[in-house]
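For this depiction, one protein chain was excluded, whereas all remaining protein chains were kept in their positions.
Chain nomenclature is as follows: A and B, assigned in order of appearance, with residue numbering initiated at 1 for each chain independently.
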Amino acid sequence: MLYPLDLFGTCIFAVTGAFLGVQKKLDIFGVLVVGFVTAVGGGTVRDVLLGHSPVFWLKDFNYFIAVICGVLAALILGRRVLRIKLFLSLSDAVGLGVFTIIGIKKALDADLLPVFCVMMGVTTSVAGGMIRDILCTESPMVLSREIYATACIAGGFAYFIMRFFSLADNAAVISSILIIIIIRIISIKMNLSLPKRKNA
Amino acid sequence: MLYPLDLFGTCIFAVTGAFLGVQKKLDIFGVLVVGFVTAVGGGTVRDVLLGHSPVFWLKDFNYFIAVICGVLAALILGRRVLRIKLFLSLSDAVGLGVFTIIGIKKALDADLLPVFCVMMGVTTSVAGGMIRDILCTESPMVLSREIYATACIAGGFAYFIMRFFSLADNAAVISSILIIIIIRIISIKMNLSLPKRKNA
Partner (left out) sequence: MLYPLDLFGTCIFAVTGAFLGVQKKLDIFGVLVVGFVTAVGGGTVRDVLLGHSPVFWLKDFNYFIAVICGVLAALILGRRVLRIKLFLSLSDAVGLGVFTIIGIKKALDADLLPVFCVMMGVTTSVAGGMIRDILCTESPMVLSREIYATACIAGGFAYFIMRFFSLADNAAVISSILIIIIIRIISIKMNLSLPKRKNA
């Protein structure tokens, strides 16, 4: 059930990464690289930290195809990609939720503590975007703006709370993903962001 | 014996990382991430290069607690952290020494040549700070200023020289850590730095 959503999220993440690459005036190879690392970078960091090798996308050609589709979409659409901004935001939220749960599942398979499972889930969701920003010499957006990683953290802990109360795994997975999507969309709508320390 | 000092160094590195995050106006999540990678990033790079998986902090909850303590201290103190600058510099030097020796020990367990053991020790000490600077879009401090990595290199080679002369391992470990601390403190006091090539 998660697999098609995972590929969909991969494609959407590739679109947003490739679009930043186009804005940064990278050439076609650069746009492809940035789209690629945005889409699979988070899962790659997770796999490397867990010691899963080779990393997941080297074992399944479909991720590569999903990335290529996303990069082509960004290249063909160019600035017009902004016209589907609402669709992209919603899809990105779906990807965020799915990536988080997949990261948690892989960490559970490695017998990690719940707090580290949530951390691996968040890593799967946000590390790709961090590498994207660094490659584009931008300050990593996720560290300073908006409720983004926070949505993943909330959804991740919700998943473990539901497991603790013996909810069926399928129900817990779906609920957690929905929690992440809803928090993310509310935070976009209301322009929410995490507090910062003042007078620093 | 090294373990409590290792946790102490982890906490101090997290303080300095989190404080840079606060200065860079990151949100609470960003400050946590930067504190975390500063504290455990060096050991993580070492573990990945050596092929130790999962990485060390996923197997021991205490590192996580040490990081959280350091990040909270930085968030609560804010600018006032500068009032304990001398304490932080001294503690950072202790962390530097301990991290270097731990990196060397892990590399010895992997049967590496002494020069690579020293390199893994230096990596454990300085790679976290390099990732911190890159995440904060700063030029990595360790590459251009002060005697920092050099202290680790000197202490690392001193350790192998003492081993060569059959000094008891405990004595060699303590001496090497002290050498690193002393070089580091002298270089801070005298504002020393490595030479650069002129007219480049």
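Following the convention adopted for this analysis, a contact is a pair of C-beta atoms (placed from the backbone, for glycine too) under 8 Å apart; a residue touches a chain by one contact, two chains touch by 3 or more.
Keep in mind it's a predicted model, so treat the numbers as computed, not measured.
Here one chain is not drawn; of A:Val34, A:Ala66 or A:Leu194, the residue touching it is A:Val34. Of the options B:Leu58, B:Val94 or B:Ala149, the residue whose C-beta touches the omitted chain is B:Ala149.
Considering the complete assembly, chain A touches the hidden chain via residues 21-31, 33-34, 44, 48, 51-55, 58, 61, 64, 75, 78-79, 134-137. Seen from chain B, the chain kept out of the figure touches residues 48-51, 110, 112-113, 115-116, 130, 134, 137-140, 142-145, 149-150, 153, 193-197, 199-200.
We adopt the following convention: only the chains that are shown with their structure count from here on.
Rounded to whole angstrom, the centroid-to-centroid distance between chain A and chain B, based on C-alpha atoms, equals 30 Å.
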